[in-house]
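Heads up, one of the protein chains got dropped from this complex, but the rest are sitting where they should.
Up next, chain A:
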Amino acid sequence: MYAQLVKSEGSKTREEMTPEEIAFQDRIDRNEKIEPKEWMPEGYRKTLIRQIGQHAHSEIVGQLPEGNWITRAPTLERKAILLAKVQDEAGHGLYLYCAAETLGVSRDELLEALHSGKMKYSSIFNYPTLTWADMGAVGWLVDGAAIMNQVPLQRTSYGPYSRAMIRICKEESFHQRQGYDIMMKMCAGTPEQKAMAQDALNRFWYPALMMFGPSDKDSVHSAQSMAWKIKMNTNDELRQKFVDQTVPQAEYLGLTVPDPDLKWNEEKGGYDFSEPDWSEFFAVIAGNGPCNAERLGARVKAWEDGAWFRDGLMAHAAKASERARAARHAAE
């Protein structure tokens, strides 16, 4: 989900596949998990590194818009909750980096690719969080959209990715509920507070819909990724599910989804809704969203400012192990 527009390698017909590739595809079709040191097509490995890496980067960059409000949370309890949530996002990023590293890429290589702009993170985190109500909207909509995508990914074919998703899903539901809890509080508050909640929904609705990636008719990489079971549903399927789930929740809050064309369609058993502005989506992905420079700048600064500390701990560890070795030597 946090993985949009992941370029997929490969896409061969069965006739074009080598016997090894056929055996591999058969394992996936039997729902066998693929584990790190086993043979896999190079395209599978590369696509997974891209997807898991992008997912991990999104978790890490995703801390920034919410971190923005930690010092300004309205109560001590809200502050503690927000801290716990942002810490979880860091944890989720770490689970995913670990999973990516089992595919033969190093942590430093992944971070370097993020910092240089070579690898992407989800477009959603390039929008600003202007008011406290945005903390509610982010938890409710952004984490809600993420869960929509991550639940099926628990069944993905790559073992370490699947296990990371299982851990993440266990923790993610707290995130969405805490967001909705903030929205309920604000919607039951003063007219000004309710207006803030409506404003947050207005600003996050379409960016949340964009999280599922482009429309299926423009999504060129889906087929191969779905055959490999590293993508479990199409973008439009998940987007529809998200809208169907979210609209009644907005109604409960007494908020209006900012889409005049939103309408229940009895025949398909789901809502008809307007697509987001895809030119905005592609602009944000290309680096031209409202906060791209700020987000990436904060990441790079944190990495560079922390270099002396990482090096210091390494130097300390090297000295301590040298001292231990010398002590053992002297005792012998």
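Heads up, the rule we're going with is that a contact is a pair of C-beta atoms (placed from the backbone, for glycine too) under 8 Å apart; a residue touches a chain by one contact, two chains touch by 3 or more; residues count from 1.
Definition applied: contacts and distances are computed from a predicted model.
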Can you tell which of "Thiazole synthase", "Sulfate ABC transporter ATP-binding protein", "Peptide/nickel transport system permease protein" or "1,2-phenylacetyl-CoA epoxidase, subunit B" UniProt lists for the chain that's not drawn?
"1,2-phenylacetyl-CoA epoxidase, subunit B"
Just name the one of A:M17, A:A73 or A:C98 that touches the chain not displayed here.
A:C98
Residue in contact with the excluded chain [from A:I22, A:A195, A:V220 or A:M314]:
A:M314
By the contact criterion defined above, which parts of chain A meet the unshown chain? Give residue numbers in ascending order.
35, 37-39, 84, 87-88, 91, 94-95, 98, 101, 106-108, 163-164, 167, 171, 307, 310-311, 313-314, 316-317, 320-321
